[in-house]
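Apart from one protein chain that is not included, each protein chain of the complex appears where it belongs.
And then chain A:
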Amino acid sequence: MTGDSVFFSRVLTETTLTFHIIYATLGVGVPLMIMIAQWIGIKKNDQYYILLARRWTRGFVITVAVGVVTGTAIGLQLSLLWPNFMVLAGNVIALPLFMETFAFFFEAIFLGIYLYTWDRFENQKKHLLLLIPVAIGASFSAVFITIVNSFMNAPQGFDLINGQLENVNPIMAMFNPAMPTKVAHVVVTAYMTSAFVLASIAAFRLATGSKHVYHKKALLLTMKLGLVFSIATAIIGDFSGKYLAEYQPEKLAAAEWHFETSSEAPLLMYGILDENNEVKYAIEIPFALSILAHWWPSAVVTGLDQFPPDEIPPLYIHYLFDTMVTIGIGLLLLSLIYWFGVKRGWSFVHSKLFLWFAVLSGPLAMIAIEAGWWLAEVGRQPWILRGIMRTADAATTNPNVDLMLVLFSILYIILGIGTIIVMIRMFKRNPIEKELADREIEKGGMLK
């Protein structure tokens, strides 16, 4: 029975996180995008950017509301599904969890105010000020939660003496070795993904026939932001590799199918693993794994041979790694070409084909986020708290987890479909051309 509870607890947690991360990523990134658009609008005195901020906000609110629900769900499920882990975690890493709630509280208060005060301020700048705590609160929520996750990967700040926790230091636990790269990676990829999701919307309008300058401005802005954050992501990704090589070599080795410890290690991209654990059809980039892990082509990279078989994560995480990295680099190139093309006046970046690639950028970025989180979580197995507690020992003993899995799956399907329907309806009923016309009439009316 207990084995079943562990299995279903894992599946339910994976389901909740896979669903929640979509809303959480947008919740962290989109406020910054809104802020940038509104700021440019005020600075250039350009109504289009203000309107951009306004319309993004309308969509954002829906994702936040669903994110609140799924976030509450995962918050409670931590205790419901992993009680033994939470007893331990509560003693050592409760502080950032608690602070995350404050950060979200702060965000929620100001989001409520920002939303319902669009026309209550004569001065747009004052209204923009309200968005700063929203963006800060959103980003800090991500920072604090990611700190908890990094603690699971590199636990420290306590001693286990005969099974008893001693010398707990909550600050040490927070500033664990995994924290800098993990926090930076999560926050920056949230910005990157949000930029590309918003770019997709603008590109879709342009690809389906609109020639409105509003969409062109939107696409250029989001592509530029996407480029900046993709570059940042690539740099941080490189540091993440170095962190893994130092502190979680088994995760890096499993993601890279690096079976034997060696120097001058090549990086394997793609390929498949046959039944004898032989790699086939992979592309080998000489020295690249050694460079990724330790800066130098001659560096020794620890392989899976150094670990007992029951402490090695599933090897399919290599595919997740490939997915994440390929999409990341692809989007970097896409936004680079677009930016360069617009600057140089290349006409093909305005072609239908290119625009359709841009439409794909948002969904692809989201797939990369999913692959990245799956890599992070599956790559930590069999541990829930690396080296301290196994996932199997952390799960609930309650036999009804399978029923709850069904219940929550239905819930997420309804919420997901609902979000899509409401968003499409909202923007179809009020396209930019109509909103611009309405605002003209409003202003005209005021002048009389």
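Here are a few things to note about the model shown:
One rule holds in what follows: a contact is a pair of C-beta atoms (placed from the backbone, for glycine too) under 8 Å apart; a residue touches a chain by one contact, two chains touch by 3 or more; residues count from 1.
Assume contacts and distances are computed from a predicted model.
Hidden chain, UniProt protein name from the list "Hemoglobin", "Cytochrome d ubiquinol oxidase subunit II", "Peptide ABC transporter permease" or "Ferredoxin": "Cytochrome d ubiquinol oxidase subunit II". For the chain missing from the display, the contacting residue among A:36, A:66 or A:131 is A:66, taking the whole complex into account.
Which of A:168, A:283, A:333 or A:437 touches the hidden chain is settled by the complete complex: it is A:168. Touch with the chain omitted from the figure is made, among A:92, A:195 or A:289, by A:92.
In the complete assembly, the contact with the undisplayed chain comes from A:109, out of A:11, A:42 or A:109. Touch with the chain omitted from the figure is made, among A:80, A:231, A:269 or A:392, by A:80. The omitted chain makes contact with chain A at the following residues, 58, 61-62, 64-66, 68-69, 71-73, 75-76, 78-84, 86-92, 94-95, 97-102, 104-106, 108-113, 115-117, 133, 165, 168-171, 396-398, 400-401, 403-404, 407-408, 411, 414-415, 418-419, 422-423, 425-426, 429.
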